[in-house]
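The complex is shown incomplete by one protein chain, all other protein chains being positioned as in the whole.
Entry: chain A
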């Protein structure tokens, strides 16, 4: 049963990303700030750190699927989110062997991951011509607000999901042995 929770949660967060933008007050979104919600990605980082074992790669599979869905539903260009999400989650999955997963490590890895994801996406989009923002403007108006917004999302997700993810992982992977 607990196998179903994670895909369901991911889809729910994914759907909520789009709906939330309709309800954020206009005077926040109307400013020049670009606040991009990478909430599914934040959840995927938590999943890579606390759910996956060293030999399982469910978080990367989930990153590919959710990235593809984000591409289709929220942008016109397929492949960008899919590739970048999967690549960064793979990187975080690899780095977790070296570090002990606690709150601060998870927080730093999320910030690093979101920064990598956002810069990667902007980099690819600048090739295609979707993004024509100069680099300094990008740093001030998009990267920093996005990082802050996603750090808040991370704290909320960590409080709600961390212990549950660990529990689901033990239920799932200990039964196998």
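A few notes on this one:
Here is the rule we use: a contact is a pair of C-beta atoms (placed from the backbone, for glycine too) under 8 Å apart; a residue touches a chain by one contact, two chains touch by 3 or more; residues count from 1.
Just so it is clear, contacts and distances are computed from a predicted model.
The chain absent from the displayed complex carries the UniProt protein name "Cell shape-determining protein MreC", chosen from "Amino acid ABC transporter permease", "Protein phnJ", "Cell shape-determining protein MreC" or "Probable DNA metabolism protein".
Only one residue from A:77, A:108 or A:160 touches the chain missing from this view: A:77.
Here the missing chain is touched by one residue of A:99, A:130 or A:166, and it is A:130. Summarising the interface, chain A meets the missing chain with residues 11, 14-23, 26, 29-30, 34-37, 69, 71-80, 82-83, 86-87, 121, 124-125, 128, 130-131.
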